[in-house]
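Here's the structure, in structure tokens; my notes come after.
A protein chain is absent from this complex, but the other protein chains hold their places.
Lettered A and B in written order, each chain numbered from 1.
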Amino acid sequence: MDTKQVPESLQRIEVQIPDRPLWRIRAGLLWESFKSNWKLFKRNRVGLVGLVVIILFAILGLAQPILFATGVWDAKIYDVRTGNDTRVRIAEMTVVANVDEVIDPTSQIDRRRLIAEGENVQVGDVIQRELKHPWPPDRHHLLGTDPNGSDILSQLMYGARAAFGLGLLAAFVTVFIATTVGSVAAYFGGWVDSFFMRFADLLLMLPILAVLIVASSFGRFKLWHLAIFLGLLGGFGGTAIVLKSQALSVKVKPFIDAARVAGGNNWRIVTAHLIPNVMPLSFLYVMFSVTGAISSEAVLSFLGLLNIQMSWGLMINKTQSAGYLLNPATWWLIVPAGLAVTLLAGAFYLAGRGMDEIINPRLRNR
Amino acid sequence: MSGYHANAFTKGSPLGRYVIKRFVQMVVLFLVFFALSWIALQAIPGNSIEQQLRLNPNLPPEAITQALARRGLDKPPLEQFWLYTKAFFTGDLGVSWSRYPQPVSKLIAERLPRTVMLFSVALLFQYLIGFQAGKYLAWRRNKRGEIAITIAGVSLFTVFYPWFGLMMILLFAVKLGWVPTNGFIVEATWRGAPVSANHVMVIMFFSLLAVTAFIGLTSWASSRLDQPNRRRLVKIGAWVVGLGGFWLFWATNQYLVYAKDVAVHLVLPVSVLTMVGFAGVMLITRTSMLETMKEDFVTTARAKGLSEAMVRDRHAARTALLPVSTSLVLAVATVIDGGIITESIFGWPGMGQLLLASVVSEDIPVALAAFSFTGILALLGHFAADILYGVLDPRIRVTSQG
Partner (left out) sequence: MTISNEVSNDAPILDVRNVVMHYRTEKGDVSAIENVSFSLKSGESFGLVGESGCGKTSMAMALLQLQAENATFKGGEIVLNGEDMLKMNPAEVRSHRWSDISMVFQGAMNAWNPVHRVGAQIKEAMDLHIRPQLSHTESRERIASLFEMVGLDPEMMDRYPHEFSGGMRQRAIIAMALSCDPQIIIADEPTTALDVIVQDQILTELKKIQHDLGMSIIYISHDIAVIAEVTDRMGVMYAGKMVETGPTIEVFHNPKHPYAFLLLSSTPSITGPRRKLAPLEGEPPNLLDPPPGCRFHPRCPFVTDQCRTEEPPLAEIGGGHRVACWNWESVPPLSEGLRK
């Protein structure tokens, strides 16, 4: 902005070069700015809530392999797909007249079936029976089991890892592409700019889910396929537009001119000056992209369109295909998974907003 | 009346040029979209249309030859594309594979109005409610309740949508029994009905549109009136006449029972779509308001002695509306996505469900047509939002010159 500042700041760096290597100065500056930003972030309660939830889910995701490795959990019982608790669990069940009256399958049983099995009972009797899966939560299965007998908590933990893996991969692909495209479009302008921006408009306009559904007819997506695909869509789409406008505002700063005058070639200016200055905003968009990726994955696996081991969306999909979907009595089949998607996607969004208030000066409290 | 008219140039023409430019852009975008989706669906590995046809046991062999000949599938790809395009734009969308021999155009004609109804009602509510909520949220910044509302808004914004829909069904349909769990109509009510469900829905749609337009336009016109009292009177009058007219129209309508049936089925999907979408609008409005509230002209408005409500509504909110109306462009895509989920959860037999079903059953002609029409919907929404933006922002004239 103020042209007078340029030589001054350049001078300052030159003075420091002899006694410390450049990377240490950079690291030091980074650490300083991190510390001051962290102070700002901490004051933003909404962002802090998001961060705490993210950390909790990260712990949840990392805990599962530890539980298996230490033998606390037996893979035969707790594996997310093949695990099946074959122990016998006895429950008290009330006899009701027929199948239609069974509201809670864990505490009610229909008389017709019992009579067919040769037991003579009356409606209203309470009998001891072996409980079929899904089991409600107990000491061994803190969140109960699914209709196949696998542990819900274990699935939830696996799902956390899947969500983090997918979300972060998609987000980094998005941001990597968007930063590059945005910086290049801003720096070179002209037809390069028009091309990328019109393309971004087109992608922005697409209903992503419809595209993903159509794309999944190519064969079932694996998780990382989806991550890359989402990353590409986001990276060439909306995020590129935002980062381009940021890059444009960096481009007019005097140090870019200074670099050009000093004889830097275009690519060097883009990579060494433009991109690093677009980075803070890029990191912000990592957060928002994670939110989008997690939600998309959950929806697709909920619709049964993904080829994956286990995920939160798939948990609900399986509940649906087993016919337990609209039953409040078996809440543990649907509530934890749905809540997990909501919480983690929301947490990344909240953390992103917290960062936004630091990075985006227009939102700062005066 | 002293004659200080702005000249015709600044008033009409540039906006007109802007509209035309946008329209041309829209058509070009659609062609690109159309071509891309055709290529994508052709490129499905191991899914050459012939192979696909032969795999389908529902299809008699003569149908296969017929279908291949009609599409000219022995011709080179470019010509195939040209044939398909020609057929598409003359309204011949082919025949469904999974529901052979139903023509695709019939399927689309049946599904499209249902989807448009669901989307437009939901979109309307999303923006009305979201904008108002965002406005108050920004105005109350740093006051009590802000954090709670923000967190609630963000939760709704990022909620796992299908799950949220299911929870709402569980609560309002299963537990409380206020509304049906799913579907679009109750068959029993319509047995022997003198009219088709789609027809009733179209009437519903246009009556709703008419009332909204009437209230909206009258309120807008009332803001030109000088006296606050008269302004208020006209505004209240518009609501009374609008809602009264709507009531009168339906109370005397012979299709009332049928309309009620459709309406009852609409309540839950529209509410869920609204709840999820309004939060996004609210958050955008809040950000936009916070930025606008720092502008000098807001201080000017205060200095003029305007009341806080006037500063908020006429100055801050009116200007904050601009980015929000841009977001409408994106919302159209989001609503379509949301619509697909909503339709599949609530069993609403619209385009979204058709798209999903056709992809799952690999019914390519239907998938392609459904996808294209989804694209057309998105584009029309995009176009409408662009026009709205041009109308709302007088500065658009400057950019439209270039």
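Simple rule for what comes next: a residue touches a chain if its C-beta (ideal position, glycine included) is under 8 Å from a C-beta of that chain, and two chains touch if they have at least 3 such contacts.
A quick note: this is a predicted structure, and the numbers were derived from the prediction, not measured.
**Q** Among B:Ala193, B:Leu306 or B:Val360, which one touches the chain that has been omitted from the display?
**A** B:Leu306
**Q** Touching the hidden chain in the complete assembly: which of B:Val241, B:Leu322 or B:Val360 does that?
**A** Counting the whole complex, the residue in contact with the absent chain is B:Leu322.
**Q** List every residue of chain B that touches the chain not included in the displayed model.
**A** 1-2, 4-6, 10, 226-227, 295-297, 299-308, 314-315, 318-319, 322, 392-395, 398
Simple rule for what comes next: only the chains that are shown with their structure count from here on.
**Q** Calculate how many whole Å lie between the centre of chain A and the centre of chain B, each centre taken as the average of the chain's C-alpha atoms.
**A** Chain centres of chain A and chain B, defined by C-alpha means, are spaced 27 Å apart.
**Q** Sort out for me which residues of chain B touch chain A in the complex.
**A** Touch list, chain B to chain A: 29, 32-33, 37, 40-41, 43-45, 47, 142, 147, 150-151, 154-155, 157-164, 166-167, 169-170, 174-175, 181, 287, 290-291, 294, 329-330, 332-334, 336-337, 340-341, 344, 352, 355-356, 359-360, 362, 367, 371, 374-375, 378-379, 382.
**Q** If we count contacts the way the header does, which residues on chain A are in touch with chain B in the complex?
**A** Residues of chain A touching chain B: 45-46, 49, 201-202, 204-210, 213-219, 238, 291, 295, 298-299, 302-303, 305, 312-313, 316, 325-326, 328, 334, 337-339, 341-342, 345-346, 349-350, 353, 362-363, 365-366.
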